[in-house]
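The complex appears here without one of its protein chains, the remainder shown in place.
Per-chain residue numbering starts at 1, and chain names A and B are given in the order in which the chains are listed.
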Amino acid sequence: MAKGSVSIIVERCKGCGFCVEFCPTKVLALSSAFNSKGYHPPYVVAPEKCSGCDLCGMYCPDFAIYGWKIPSNGKPGEDSEDEE
Amino acid sequence: MTADPKGVLTGIHFLDGDFACAEGCLAAGARFAAGYPITPSTEVVERFAQRIPLVGGTFIQMEDELAASIAIQGAVWAGAKAFTVTSGPGFSLMMEHIGYAAMTETPCVFVNVQRGGPSTGLPTLPAQADMMQARWGSHGDYEIIALSPSSPQECFDLTIRAFNLSEQYRTPVLLMMDECVGHMTEKVVIPPAEEIEIYPRRLTNKPPEAFQPYETDGDLVPEMVHAGMGYRFHITGLTHDERGYPAMSPVAQDKLIRRITAKIRNAAERISMREEEGIDGAEVVVVSYGITARVAQRSIELARRKGVRVGKLRLLTVWPFPDWRVREIAKQVKAFVVPELNMGQIAREVERASCGAARTVPVPHAGGTVHRPEQILEAILEAAK
Partner (left out) sequence: MAELEVIPENPVEQFLRMERIPHIWCAGCGIGTSVNCFARALIESKVDLDKVAIVSGIGCTGRVAGYLKLDSFHTTHGRAIPFATGLKLANPKLKVIVYSGDGDLFAIGGNHFIHAARRNLDLVIICVNNLIYAMTGGQVAPTTPISALSSTTPYGCYEPPFNLPQLAEAAGATYVARWTTFHVRQLARSMKEALNKEGFSFIEIISPCPTLYQRRNRMGDGLDAMKFYKQRSKIRNGAPTSEVAFDINSDIIVGKFVDRTRPTLLGTMHHQLRERLGEKYACVEEVACH
């Protein structure tokens, strides 16, 4: 069961790849598909690995992705600092 | 509303023009000033620096005139009435921020105690050679308001008017003094606070969700808010739309520039202040402003003794220029005589506005002192021929 999840706003993405490169648990990959601006947005390849650390959200220069922790049974998620 | 009595030094005083200007700022409600030392204007902020801690407010001496001329605008957006003071070289440095104030519609006052130029010129001696710079000095198209006092009393009175106009039209207003008026000491009467009319800042009553910084309801002047009031608004020197957001298009440019010029042009007759005397039936009218108007007064009297019918048109408001009035007078007179402490600046305006109906006789002077009355007299006699 994944501890976290990410949201991707595909149309805002400019395909810089920061989120894919620096995700500590390698949840993301760049898609081979294009968004309407012609960039390759990220997609989730390993959802179960997501810790919800939101490092992708802090890196994304285009405010196009962010992560959050999934509360387990009403309890707030563990606040683990997954630093690079 | 009337003046806050805290800033008003009611009474009869013996003050020079610079000090009278400082008292005018305090009476008008200015509670923030930023300046940089420059002769012959520094006494204005010296007086302000001495008085403001007793009244409640701040003076800061900045690192240069660029800083001073934008620090006052920060203070305005934080809620203060604010001004800066300078002379020629510093006025040149402030030009970009006069444009910023015009573009962002920031009410503030710039005082220029004019000295001889160009460049360092004559730091301690008078000139009126920045009049065109006052009108056109910042880049781009805008309208400006500039006032020109002829006495310490007018330095006080017109400073208050400058603040009031800046608030009413949300525009920078320039007080174009000169070294003579600045350093001339005369009687200055400061009335009781309740007799001083103050135009209050046009703050909005709208809630944040309904407010747009550059929306205007019919009249051409938008309402303001201050930082810290919870509106989370944006201001930019870029061409902007009603929301205050950058709008890089000819359409937005056209709309904005037409509005900020029209708000002054349409009100020019209301803004304009002139002293007129003996114009009906005159053959020659002397157009003057600032210290030169006082020299011209003597010349007018001398010419009248010689039988010439001379009228006087003194400009207390130089910008906007009273085209309509000059055009009217031009139809009735032979000539205008325009003495000024420059090589012919306002003379060009007189010539333009008279549309060829009357001759314009400039009486140029490079500055450093004032005209001799005989110089202007000679021009009047020549013009009357």
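One rule holds in what follows: a residue touches a chain if its C-beta (ideal position, glycine included) is under 8 Å from a C-beta of that chain, and two chains touch if they have at least 3 such contacts.
Here the structure is a predicted model, which is why all the values come from computation and not from measurement.
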Considering the entire complex, write down the shown chains that touch the omitted one. A, B
Among B:M132, B:A193 or B:A227, contact with the omitted chain is made only by B:A227
Where the complex has a chain not shown, which of B:G137, B:P191, B:P246 or B:G368 is the residue touching it? B:P246
Sort through B:V8, B:C21 or B:A71 and give me the one touching the missing partner chain. B:A71
Of B:F19, B:F48, B:Y100 or B:F156, the one touching the omitted chain in the full complex: B:Y100
Touching residue (missing chain; options B:C21, B:V45 or B:A80): B:A80
Write the list of chain A residues that the hidden chain touches. 5, 7, 9, 12, 14-18, 21-22, 39, 54-55, 57-63, 66, 68, 70-71, 81, 83-84
Contacts of chain B with the missing chain: which residues? 6, 31-32, 34, 53-58, 60, 62-64, 66-68, 70-80, 82, 96-97, 100, 226-238, 245-246
